[in-house]
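Only one protein chain is missing from this complex, and each of the others stays in its spot.
Then we have chain A:
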Amino acid sequence: MVSTSFPWLTTLILLPLVASLFIPVLPDKQGKTVRWYALGIGLLDFALSVYAVSSQYNFQNSDFQLAESYVWVPQVGINWSVAIDGISMPLVILAGLVTTLSMLAAWQVKEKPRLFYFLMLVMYSAQIGVFCAQDMIQFFLMWEVELVPVYILISIWGGQKRLYAATKFILYTAIGSIFILVAALAMAFYGDVMTFNMHELGLKQYSLPFELLVYAGLLIAYGVKLPIFPLHTWLPDAHGEASAPVSMILAGVLLKMGGYALIRMNIEMLPHAHAYFAPVLAILGIVNIIYGALASFAQRNLKRRMAYSSISHMGFVLLGIASFTELGMNGAVLQMLSHGLIAPALFFLAGIVYDRTHTLDMDDMGGLAKKMPTTFALFTICSMASLALPGMSGFVGELAVFLGFTTSDAYTATFKGVVVLLAAVGLIITPIYLLSMLRDMFYGKEGKAVVQAVVLDVKPREFFIAACLLLPIIGIGLYPKLATETYDVKTVAIASHARNAVPVVANQTFKDQPQFSIAEQPPFGIAPKMPIANPELLGMVR
């Protein structure tokens, strides 16, 4: 790997971490200096990442870019190597945006502000580290480093059952991440060459049983994070109990780490196993979509309802990943980005409502619209975005996944038909739970908690945060190429990589088994292999 002149990514990762070390010694009055300091660092890091991407990153290149590699622990061959490509770059930007906004959202943290902002900055570093890491052990460390701040953030600043939620979170994720470590070690020692470098690990030729085993292990680890049914039960507790700013990061960025890692490792490094596991992923995706939506509908707690809705929306990511098409893959990434914007916006607005009414129980709310018209408007817009209304990003992601799965030539028509049909059932349930949420909160007569509350509508700071999240949501919805063009070459490359690994199995017509048709003869002349760069696309982004 070649180093660029300036170590951009290392800077991006280390800046918040190093800056956080100064927080204990900052002169401070009631946390006011600390919050400006942390926000400043967040903004600086976000600005740097945007600058680095816009000046150094080539959107038409599917390879890793801005790569750096330093020997870290030579004895065991661990390197500090970072790079970004089309999958990680958008997520780095997303992490910067959401984390910075959540620090602004936490403006009024009264309790232990120093510790709070210290942890936020550490988490910031770890997130970017996860998305940039190119060394398995480095990836694992970053993954673990990010858990600790989340644990403490939930257990100190959370709701009533915060300790239960935090413990559940850390146990699930820590046990899940053991699988990462084991898989990393197994892959590293497989064959003649020992290496932790992800790229080299991807080039190794594993035996199929080994590959399936490693795939399964990683699927458990990332299935906890994404989350995938039945490994999701930590999420409603953690998201429900965390304070609004932490929920924003949890839903906005942390879930995406699971999806990202699935694409990065399970597909890119273990494509042969993926060919076998993809139908399972598709079925799990369906279960996520419908099960999450139904469970969400039954919830009376506002934040838990949103948490279950996240599970439902992540199902589309699984479907896209399982589709073997560039369209589906593109949709999976877009769905992650889109959910990474919409979910924080909803959690943030829920935080505003909680701040005013001191309840998350929707039975106690009602009739808020009159007292909080702007919040009502923003809540409606975000709910519409979440139920995939066209004109907003969620629709484009889901449409791409649907189209991708429909056009996939890796499955039988029956299997595809059933999957698409069931996924579309989610389209009916989603508005039911989101609109009843709106109805119970804002419409009708004033509820118990609303009558008593002295209710103020959104403040300018809060409006600004919501606007920052809504702007890209609507922008991508109106013109999806704004987002998709930045990573399309990469998703095309991944899709064709995954498809090339699909073995030719003749006449398999079981319902839940993919029929692997020969890629050379798809209907209507769909090219089996994608051109590396589409000339038309090249003209789009300069």
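Here, a residue touches a chain if its C-beta (ideal position, glycine included) is under 8 Å from a C-beta of that chain, and two chains touch if they have at least 3 such contacts; residues count from 1.
Going forward, contacts and distances are computed from a predicted model.
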Query = Which of the following names does UniProt give to the chain that is not shown: "Multicomponent Na+:H+ antiporter subunit C", "NAD(P)H-quinone oxidoreductase subunit 5", "Aspartyl/glutamyl-tRNA(Asn/Gln) amidotransferase subunit B" or "Electron transfer flavoprotein subunit beta"?
reply = "NAD(P)H-quinone oxidoreductase subunit 5"
Query = Which of these, A:81, A:99, A:309 or A:330, touches the one chain of the complex that we don't see?
reply = A:330
Inquiry  = For the chain not shown, which residue from A:26, A:47, A:424 or A:456 touches it across the whole complex?
reply    = A:424
Request  = Specify the residue from the set A:17, A:50, A:212 or A:399 that touches the hidden chain.
outcome  = A:399
Residue touching the undisplayed chain, where the options are A:14, A:182, A:435 or A:501 = A:435
Touch list for chain A against the chain that is not drawn = 72-73, 76, 78, 137, 141, 144-145, 148, 151-152, 155, 163-164, 166-168, 170-172, 174-175, 229-233, 291, 294-295, 297-299, 325-327, 329-331, 367, 369-370, 373-374, 376-378, 380, 384, 389-391, 395-396, 399-400, 402-404, 406-407, 413, 416, 420-421, 424-425, 427-429, 431-432, 435-436, 439, 442-445, 463, 479-481, 484-485, 488, 491-492, 495, 523-524, 526-527, 530, 534, 536-537
